[in-house]
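The complex is shown incomplete by one protein chain, all other protein chains being positioned as in the whole.
Order of writing sets the labels: A, B and C. Residues in every chain begin at 1.
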Amino acid sequence: MRKAITAGEAADLIPDGASVMFGGFLGVGSPERLFDALAARGAKRLTIIGNDTARPGVGVGKLIDAGCVTRIIASHIGTNPTTQKKMIAGEIDVELVPQGTLAERIRAGGSGLGGVLTPTGVGTTVAEDKRVLEIDGADYLLEAPIRADFALLHAHEADYFGNLTYRLTAANFNPVMAFAADCVIAESDHIVPVGVIPPDAVRTPGVLVNHLVGRAC
Amino acid sequence: MRKAITAGEAADLIPDGASVMFGGFLGVGSPERLFDALAARGAKRLTIIGNDTARPGVGVGKLIDAGCVTRIIASHIGTNPTTQKKMIAGEIDVELVPQGTLAERIRAGGSGLGGVLTPTGVGTTVAEDKRVLEIDGADYLLEAPIRADFALLHAHEADYFGNLTYRLTAANFNPVMAFAADCVIAESDHIVPVGVIPPDAVRTPGVLVNHLVGRAC
Amino acid sequence: MDAKEVIARRVALELRDGMLVNLGIGLPTLVAAYVPDGMHVAFQSENGIIGFGAPPPQGMEDPNLTDAGGGFISALPGAIAFDSVTSFALIRGGHVDMTVLGGLQVDSKGRLANWMVPGKIVPGMGGAMDLVTGAKRVIVAMQHSAKGAPKIVEELTLPPTAARRVSLIVTELAVIEPTEDGLALRERAPSVEIEEIIANTGAKLSIPAHVPEMAFIAG
Partner (left out) sequence: MDAKEVIARRVALELRDGMLVNLGIGLPTLVAAYVPDGMHVAFQSENGIIGFGAPPPQGMEDPNLTDAGGGFISALPGAIAFDSVTSFALIRGGHVDMTVLGGLQVDSKGRLANWMVPGKIVPGMGGAMDLVTGAKRVIVAMQHSAKGAPKIVEELTLPPTAARRVSLIVTELAVIEPTEDGLALRERAPSVEIEEIIANTGAKLSIPAHVPEMAFIAG
């Protein structure tokens, strides 16, 4: 059993310079209260890992706005002009990764695999400086696993074991990130007693979740 | 939309010599009606791919009993003495694969990856004749993707788009196999109208399923 | 019909019953409006849904139900939701029958560039590289030229999205098929002369004796 902590308490666990994965797709399914708390405590030099940087004022965009971030690993930053501006100004370093490769690299990091062998990116700039393996006559890039110090998730329901459910397109990168960080913090719309979520409805095993963030901060 | 076919019609689609993946763990979550129909039509020279060969008379054990199988890729055959006997007699060729590696190899086959880089099996007989890659100071086996001509699944509910749900420990290898065969045939406890299964409850996308097997044969 | 409608209605002719289709953001999304009557096509959005429909009435939007462009959508009967790992297992695994994507350039080898302009815009590839690599058919739906400059070129000057040869290029002027031997003109838009197509194309086109006029899905 885990007691819920506040978003502020959670933000205090995350030191400056940490690497932080976050769920969300253009802000949908993102842990907004955790972002607010991190921005409020003035976190610095974070490496953030997620699909995109949403928009200014939305989702992880709040951390970009607040100057918390110096490095980004993402598949897309086109929706956030602040990210673009800071990248061009040299304030933020950006690594762009194809979306499916990003998902698999995080999956490899969380499931003990040594890397990902993907055809995506072969013959493009993504392949630069990477090993290419020929397997059965086709070329595959060897992409490295990704792990982070923290994963910040947004769930629909959580129970006090940490078991999580997601709603519709708000799942996106949340489930895979639960496997790939040393400390997993989940913010949810609801926290329910253990035994309320049916076993087949759980999408993230509670054993992966270190901290729950309660509804009221 | 797909109309349900009978188990017999499904068995007629599967030619002698085909490779056939099947869901099930010691028979739990196995497509029993499809096995019955394949045994009844006297299928020959099948390569079967699954976790285990259950027991005589149970699950895929029925195909072993009926002499339908000449090759097995599985993680465990210890519960079926008939499999053991036929292997020793040279009637069945057996490739043993660690359970997690089997799951990942099938996943690679179904998701366009070139192989699996796993630490499992390094330093054991499983590593014989396989490439070992050193990545970040650790050794990983390069394991090849597995695909099959057919995947025979057991689901709890299906709708007429082919969307599937599973119950408790009856899921096992069924969901991953839905991605990895040229023709996917799903037998289910229930077939329900489209729209009845909530979007978040579906665990196998119907677009992967070619044929549904109706309740009555 | 304006250029975009010409393109969308011609691309819709490529749809087949039972297909799983992924439409890129922008022009390609228009194709969804032209699914022929009685045909069932499942649309995937790579953020995690198959079977979405038009935006719901105002006030009925669900913040957890959006497409890959972040727009609100509805769920049709039989819709299913899944995470990003599953979404790209579908895409890279060859389970998406067709993707329709916008393009900045296509070259004589059929290679597409659509994700960045060095020194100008670097939005990132999002799911485009996986889609072009993994989908069974890749249709490029784009205007034939950009500010008078051809987008169909001999050799890409922009970074490619994938090494793979795309299946078909549909513009408001022509339908062009990249083949092993280069680009082949397949159809011309109504009242467009072959000379006009050649003049606006920056790569060699092989022109068969008969170039039929484009057909369209009814509007």
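Note that in this section contacts are C-beta pairs under 8 Å (C-beta built on N, C-alpha and C of every residue); 3 or more make two chains touch, one makes a residue touch a chain.
Fair warning: this is a prediction, and the values are worked out from it, not measured in the lab.
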Touched by the hidden chain, restricted to displayed chains: A, B
From B:70, B:99 or B:210, residue that would touch the chain that is not displayed: B:99
Selected residue (touches chain absent from view) among B:42, B:57, B:123 or B:193: B:123
Among B:33, B:62, B:86 or B:107, residue touching the chain not depicted: B:107
Residues of chain A (touch criterion as defined above) contacting the omitted chain: 1, 107, 110-113, 159, 161, 163, 179, 194-195, 199-200, 202, 205-208
Missing-chain contacts mapped onto chain B: 25-29, 51-52, 74-79, 84, 87, 94, 96, 98-104, 107, 118-126, 156, 166-176, 203
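As a working rule, only the chains that are shown with their structure count from here on.
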Of all other chains, the one whose Cα centre sits farthest from chain A: B
Centre distance in Å when chain A and chain C are each reduced to the mean of their C-alpha atoms: 29
Inter-chain centre distance, chain A versus chain B - centres from mean C-alpha coordinates, in Å: 32
Residues of chain B whose C-beta touches two or more other chains: 112-113, 199-200
Contacts with 2+ other chains: residues of chain C: 49, 75, 81-82, 88, 92, 133-134
